[in-house]
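Missing here is one protein chain; the remaining ones are kept as they sit in the complex.
Order of writing sets the chain letters: A and B. Residues in each chain are counted from 1.
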Amino acid sequence: MSVLQIDDLHTYFDTESGTVRAVEGIDLTIEAGEIVGLVGESGSGKSVTASSIMDLVQHPGRIADGTVRYDGQDVLSLSEDELAELRGGEISMIFQDPMDAFNPTQTVGRQLHDVLRSHREGSVHPLVRALGLDHDADCKAAVVEMLDAVGIPNPEARYSDYPHEFSGGMIQRAMVGMALLCDPKLVLADEPTTGLDVSIERQILGLFKDLVEELDTAVLWITHDLSVVAKLCDRVVVMYAGKVMEVGSTEAVLSDPASPYTQALLDSIPRYDRPDEEMYVMEGDVPDPLNRPDGCRFADRCPEVHDRCHDHHPPRFDTGDREVACYLAEGDAE
Amino acid sequence: MSEDARSYTNVKWRVYRRIRTDLIAKLGAVIVVFSIAMAAFSIVDDFLLSELVIETLLHDPYELNPNNRLAEPSLAHPFGTDEQGRDILARVIYGTRTSIIVGVGSVLFAAIIGVSLGIVTAYYGGLVDNVGMRAMDVLLAFPAILLAIALLASLGRGFTSIIIALGVAYVPSFARVTRSKALSVKSDEYVTAAEVMGYPTRDVLVDEILPNCFTPIIVQGTFTLAVAIIAEAGLSFLGLGVNPPTPTWGIMLSGAQQYITTAWWYSLFPGLAIMVTVLGFNLLGDSIRDALDPQSGGEERRL
Partner (left out) sequence: MSRLLRYLLGRLLWAIPVLLGASVVTFMIMQLTPGDPARFILGQRASQEAVMELRRELGLHQPIFVQYVDFVFHAAQGDFGQSLQTREEVTAMLLQRIPYTAQLSIAGLLIAVVVSFPVGVIGAVREGEAADHASRVGALLGISTPNFWLGLLLILVFAVPLEAFPIFGMTLVTEDPIAAVTSTLLPAIALGTAQAALLTRLLRGGMLDEMQEGYVRTARAYGIDNRETTYVYVLKNAVLPTITVIGLQLGALLGGAVIVEQVFGIPGIGRLAIQAIFNKDFPVIQGVTMLVAVTFVAANLLVDVLYAQLDPRIRLGGSER
């Protein structure tokens, strides 16, 4: 059984100017111990997909259609209490801006402690915890151990530091620590290295690879950066304007993209090995989310567009090593 | 350079749209317009027509009637009469002008000084800023109403005194609001451009920086008006406001206090007039703030 199986997920936002269809029919599966990259430009629906997996989408957003199965369980039909157990316990999320994700007036250690404590048996009343009356020595020891494991030097002392006393790289490590604290089976990492400099990014990626290998955790790694995907992920899902454009093994997709959109994404990466080549800039804009074309979402910007691309968004064609939502792949479909 | 003009029209349009669409904003605008109309009416009727209109419609607000003291509300006197037999409704209507004149006057006084100070301190910074802001801190060391009372102790009673006294008390809030906005405007491109092009400092301050500070100033002004109306009524209630027999809501309430056990209407209606008027300005202030800048309002109000 897959750790995560998403079928035909639709997540909409009802705004004053109309309904924004952020996610429109996403299918996605993740197996245990697998790192899957979810790639796309900003506004493609990556983060909304991640929020939908834990049923975290809030008003005015709503999951309009589709199912999310975690370990065979229908997540979207769970009660608030059951969801609370799942969130942070079984599935955890790493946020893009970790400094923003921590409470500025609580120590980092305390915040990790509270997460662990709320997922352990015999949880105490929230008020007791709030008053700081439930300092659990076991939990604290576990948190310190985790801070150490994610490579924060001097974890015992840093336990009682506040978020603003951490550097960008260190707070991201603490965030990773928080995500792995309850031995989750699935980690949703939303652009966790964006904004970090390259050397810290490399450290975090390495850290992640090691930890995942050790704990056999599945990871959905959301990014707009294909070079990170190439370094880290087993499989890659390419999203555009709320739709999946191409899914397959990282190697296959990146070395020989079948969708013109994936090709365009690859072409717009600056190539240091070929500095003379002019960098490719994708023409046009991401379609207005309020007013998306009926046909292929990418048709207006696609260099290989055909007439029928404007009529219907193409179905996904299985070409053996991948699935591609493009009429170009129709002939290769099995 | 059209930035300021554009943002100002934009401001007007956004406020206008808010008032058109939002029921609460509409209510506030209606109350405010109504009170200003009442104030204007009473000024014209009193000084040009010698109470002709109000006497025809209701009663002369100044006319004493010893035979009809503290009469309960009736058809003839919808709000009853006071201890001198004067019609309370007519006096409440005439009282609007004191509140509006003092309110608008003190806010204009405070705004002119405060805004100039805010822009100048923000623009020059350094010692000017330090001295100016310390001076504001000094004024802020007194509760606004107490500062006004202390100033009235030396200025004496009357319209001008009370406008100055309240005006001085409200200067710091305008100075602070303007300064913080001007500080962010100062570094904007078009201000730098104007400086580089050698515009005189006065022009940079007045033509470039000032129009871009309008938003918080307007919001602050509306809220301060509400506070000033309450303060004027309070000072009049204490006997420190304008001179009798000018009808004011505060003086009426001060008279009503003695008859609290016997004439409930005397305390009720003038106070209701204050509350409704102030509510109008507060509603309008809220709407303007929400329409212009949902993120930050004016400075905290001082009562």
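We adopt the following convention: contacts are C-beta pairs under 8 Å (C-beta built on N, C-alpha and C of every residue); 3 or more make two chains touch, one makes a residue touch a chain.
Keep in mind the model is a prediction, meaning the values are calculated, not measured.
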For the chain not depicted, the shown chains it touches: A, B
Of A:89, A:109 or A:314, the residue in touch with the unshown chain: A:89
Options A:48, A:101, A:258 or A:324, residue touching the unrepresented chain: A:101
Omitted-chain contact residue, chosen from B:39, B:107 or B:152: B:152
Contacts of chain A with the absent chain, listed as residue ranges: 54, 56, 80, 83-89, 92-93, 95, 97, 99-107, 111, 114-115, 118-119, 126-127, 129-130, 162, 164-165, 178
Contacts of chain B with the absent chain, listed as residue ranges: 134-135, 137-147, 149-156, 226, 230, 233-234, 237-240, 253, 256-257, 260-261, 264, 267-268, 270-271, 274-276, 278-279, 282-283, 286, 300-303
